[in-house]
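Okay, handing you the structure first.
Complex shown without one protein chain; remaining protein chains in place.
Chain naming follows the written order as A and B, and within any one chain the residues start at number 1.
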Amino acid sequence: MSFNYEQSFTIQGGNFTDAGEVSVFIKKTLQKMGIPSEILRRVAIATYESEINIISYAKAGVIYIRVTPENIIINIDDEGPGIENIELAMRAGYSTADEKIREMGFGAGMGIPNIINCSDDFTLTSEVSKGTHLKIIINISTN
Amino acid sequence: MTLFDIIDILDAKVLVGRDRLNMEVKTAFSADLLSDVLAFAKAGSLLLTGLTNPQIVRTSSILDIAAIVLVRGKVAPDETLRLADELDIPILSTRYILFETSGRLYEHGIKGCVEKVGRDDYVSL
Partner (left out) sequence: MKLSHIAKELKFKIKCGEELLERDVSGGYVGDLLSDVMANSKKGNLWITRQTHQNIVAVASLKDLAGIVLVQGKEPDADALEKASIEGIPILVTELSSFDVAGKLYILLS
């Protein structure tokens, strides 16, 4: 099966109402393409947590996804406060979430650790007062 | 068992999905933290939760969760119900607390489920 797809999605910061919409769309699209369910799950976690992060903390962000026969590449770029301490952000349980985010059921500090857990390759860079960039690669392979 | 049976066991109300009650479920996952649902809930399970925002519906859709059971008599806002209708995910509501809801379902043979996703080396404090 030959996979070939790419698309960009813009997400508005603070738009909690539509949170998850992009991830649902991506999942359905990839599902129709025949991507195996284990991979779909990992993509879902990566995109959903990223979407929530953009909405929770940034002014706006872009999720770009590219599917090739070998792998799925997800680039996330946001315009926002950036992450002050990347090492802390990568720790399970560390959260800077406010009450609104916690009430939604997020903000447990598992977003980035969960994304890392799903990635075969993961890069995170950030500049305070500018924004954050994540690159996630998930391999589509027969192990 | 079907959602009909679940409704009986939990004395539940149907908020969305009156036409899907024949659906079979065998497993359940309870959570109020959506990150955990994303990471651990198995496709085809019931999601038991006290959260009522649209996120529970989107999360369920992404994970192919069979149906949502709201506990403690919670009633979801319109936007959640509309989304559930659109994404075809039944929502039930029971007056029991999450502990008792879990207990009653467990007693009747529903099993817990934990999906293993990705690698296992969580970075932890």
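Assume a contact is a pair of C-beta atoms (placed from the backbone, for glycine too) under 8 Å apart; a residue touches a chain by one contact, two chains touch by 3 or more.
Quick caveat: nothing in here was measured; it's all calculated off a predicted structure.
For chain A, enumerate the residues touching the unshown chain of the complex.
93, 102-103, 105, 108
In the whole complex, what residues of chain B lie against the chain that is missing from view?
28-33, 36, 40, 48, 50, 72, 97-100, 102-107, 110-114, 124-125
Methods note: only the chains that are shown with their structure count from here on.
Taking each chain's centre as the mean of its CA atoms, how far is chain A from chain B in angstrom?
Once rounded, the distance between the two centres reads 23 Å.
Could you list, by residue number, the parts of chain B that touch chain A in their complex?
Contact set of chain B toward chain A: 31-36, 38-39, 43, 49, 51, 53-56, 58-59, 61-63, 79, 87, 115, 117-125.
Any idea which chain A residues touch chain B in the complex?
My answer: residues 17, 19-21, 23-24, 27, 37-38, 41-42, 44-45, 48-49, 90-94, 103-106, 108, 110-111, 113-114, 116-119.
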